[in-house]
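Missing here: one protein chain of the complex. Every other protein chain is in place.
The block that comes next holds chain A.
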Amino acid sequence: MKVSSSVLASCCLLIQVFGAMLFIRGFFPLPVRSQSRKSTSAETPPEPATAGLLSNWTKLPSPLFKKVVVLLIDALRQDFVYGPKGKKHMPYLTQLVEKGTTHSFIAKAAAPTVTMPRIKALMTGSIPGFIDVVMNLNSHELLDDNVIWQGKQAGKRIVFYGDDTWIKLFPKHFAEYDGTTSFFVSDYTEVDNNVTRHLDDILKRNDWDMLILHYLGLDHIGHLTGPHSHLVGPKLLEMDTVLKKISVALMSQEEDISVPSLIVLCGDHGMSETGSHGGSSEEEVQTPLVLISSAFEEKGGISKLPEIIQQTDIAPTLAISLGLPIPQNSLGILVPQTVEHKSMREQLRFLHLNGHQLCMLLRQNLEAYEKDAGVEQFKKAEKSHGNWIKLYLEGNASETLTNLGKKVLKQYLEALKNLSSSLGKQIAEYDIYSMSIGAVISLEILFLLLLSIPNALSSRAEFDIPLSSPLFSLLFYMMCLVLSAIHVIVCTSSEKVCFFCSISWVLALGIMMFISALSCIVLSTLSKMLAKSQYPNKKQDSIFSGWSELDLLLLIGTLGHVISMGASSFIEEEHQTWYFLTNTLCLALAQEMCRKYFLVKKSNFLDSAEGEDSKNESLYMDKIYDTHKKELKEQTLPLLSQFAKQHEKWIALSSPWAILIICRLLRTLNQTGIQWIHRPDFGHWLTSSEHKPELSFLVAVCLVMIFILIQGRCSFVSKVALAFGLLGIYCYRAAIGHVLYPWQNNSNGLSKGITEARFVYIFVLGILFTGTKDLLKSQVIYTDPQTKSLGLWEVYSGFILLAALLYRPHNLVVLVFCLLMQTTLSMFIWNLLKHDAAQITIMHYWFGQAFFFFQGNSNTISTVDISAGFVGMENYVELPAIFLTMFITYSGPLLWAIHLLWYLSSETHRVSTTVAHGCYCYAAIRSIPVTVYILVVTAFRYHLFIWSVFSPKLLYEAIHLLISAGVCVMFTAVDKNQISKSEN
């Protein structure tokens, strides 16, 4: 079956997307959970007892505290409380911690350090899967067993004020609530006032058992200005006042009631040095936890270093404090200091309950559960606990009883630690079967793409897929049988949850057949190639001789980048790789340019044949340049074109250097990565509130520049639409307070800018619509390349307009420089140096990757700009938000890819297969890193950094693959027309 190479490329990428999805489904493990959904107090185990003597204490212990207040401060970093900042700005808390009746800890949060998974961890005690990050914005009801649900079942009245994520997670659970939304990051006072205003009223009343307060202001300050901002101090002081208010009010109430109350001060996650969160650096992971209660013994002014515990330990502690069953899926250990003031019998009882719950969870998740060290220890401790009870019930009250009790306590704590850690290991269980199926599919696709390079990049741009021979071969049927047998064996034998086994068997069989067909195709292509290469054996040595330095660089760079993905540092600092490679590429272009201009003149050094050659070359160049000049005359001002004509040589010689300088400037705009992210960058300088006039000026200049650079190739209608759209963008940015109007001194009366943003959206859609209309016209009615190129350029400018609307304000510079570079490269470099489609595609891909990082992205989740999803929306709407966020994150690669499409299809002097070649190269160059990365991740699945470094990158790669598949389909659609035209 003969297929054009663009069709082959897009099919391959689509299949690879499927493979990658399957891999990811298997890779991100589901969290550990028990079969039965929610535990009830009826399942409470009785106290352990030795034979003959039964304890009469079978019910749940009564609550330790009458009232529990959870004061959760978003992004509260450990040093905001224990460090110098805390000492300075939180005087009341510091005084309590140093002298008062408190226990302080550092609670370590698990990655990803994003609010919703952390709330889940706090309330269920389990570690939510990584995939929860992706679902972070789309939070829906929490169905797992949790403290809030238990509280509601036990008839406790729970009151909540703060982040409305909680209300989405626990609808109908709270007796009273008031949610504040966390999407307007620029507001850091109103969100907190909305919480505090309820305090006076609720503290006076006595009709609640648990109060949860979630303050967002500190997190917003972090996102806006970072942890060292001057805003942090006052905010901490405000939090300190809130704490004091609660503490004093509760203390005054305690005098009436005998049961004390508990205040839990904690943070959900920390804050990195740049003020964001999501990763797993020390600053993001370590949060303070302070337990305050009059029941605790007063410390004698000795301040110890806070002990490090896990964040999941808070859930069982809260449950025990309120006298509730511990949530079933909790991995946490009760914080023993909370129960220290109770009698030994009660303390042992609590630890036994905790251990029992962990054992039950482990039994449901581990087959060899009896052999686990923690379980054995727990059994032992349970036995000695029974002995202790026996002694106790016999009325023995001597010192031996206390000592024995202490020993049992220690045994329990050790057992709990072991149980918790072996449960933690369970979380990192992978669904290897689905993973390997996905990996095999993408590996086969890669082989197919690589093997068909010689055919697909030939002048016919066609690839003959050998379909009939493999489909009727014995090998195909054998493979089908073997794979189905494997499928049956794997699915019947394994106890673990396996995604691929859970899909319907028809689909599974289909996939199996597909895999075997693919491998047969690959094998037969390979054998054909081998057979061919046996005849002209001498060709082998001269593979590299025909290659220029640029080809070598492109090859080495691509391979080098692929290899570099094996090191976690290179993934963290991937931007350095791309900056380095694009720089080298520019230098190679500069050298090629130098050679072109200087060698043509110095032809007396060369022998006559070469001289003639170069003459031919220069003739050819003149020809190209003539067409190019014609274009110039049509499109730009005559004065400019004349200037370009006269100084063509010098402009061409200096353009690679101009691009180099642009790259260097962009590099200082946004610092990304891990190691050097703390360095001051130009972007932060611009966005700080003191430099608003400068930013406004810059934004205005950028918008004008965008107009100048785009309008030349647009039709009149879209020119006007573009101008209005850009004007609308400035209005939008002024409305949300990014920039100022010249007549405005300070920003007041901010709005969400919904009208302005929608105004721009209309023009974006309008331009995209005209572009598509022109494209369709060129496809159906005329076969005019001019219309097609116009249509593509309009689609391109529509995307530029959308990006200009969604980018962070200082990133408009990136957009302008992107346009400038594309113009320079296409006008002065590619036209003059006659690069072929493959080279141009790879260069576009490299620059696209570099721009991905220039706009401030990195391979961690925390740099995704979610705010782009809310531009022009009243509230969160899932589909457009996801689309807009995806578009803005990948706008760099996407804009370069569309530019590539426009450039390849508008070049009139090129052969008709250019677009097909470009599409094929684009698919191949995207497929290589994805496949290699899938293999790398599989090999490193037990690596220390798998969750913090490798998994986010996997998500980034997969989404990039999806977008590239879309781009390839677009290429194919455009290419179809070209091929049919050439046939006509």
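Quick note on the criterion: contacts are C-beta pairs under 8 Å (C-beta built on N, C-alpha and C of every residue); 3 or more make two chains touch, one makes a residue touch a chain; residues count from 1.
By definition in this document, contacts and distances are computed from a predicted model.
A chain of the complex is left out here; the name its UniProt entry carries, from "Dynactin subunit 6", "tRNA (adenine(58)-N(1))-methyltransferase non-catalytic subunit TRM6", "Replication factor C subunit 5" or "Phosphatidylinositol glycan anchor biosynthesis class F", is "Phosphatidylinositol glycan anchor biosynthesis class F". Note that of A:Ala175, A:Leu450, A:Cys491 or A:Leu599, the residue touching the chain absent from this view is A:Leu599.
Across A:Thr584, A:Thr687 or A:Ser912, the single residue that touches the chain missing here is A:Thr584.
Looking at chain A, the residues touching the absent chain are 567-570, 572-573, 576, 579-580, 583-584, 587, 594-595, 598-599, 602, 605, 607, 660-661, 663-664, 667, 673, 675.
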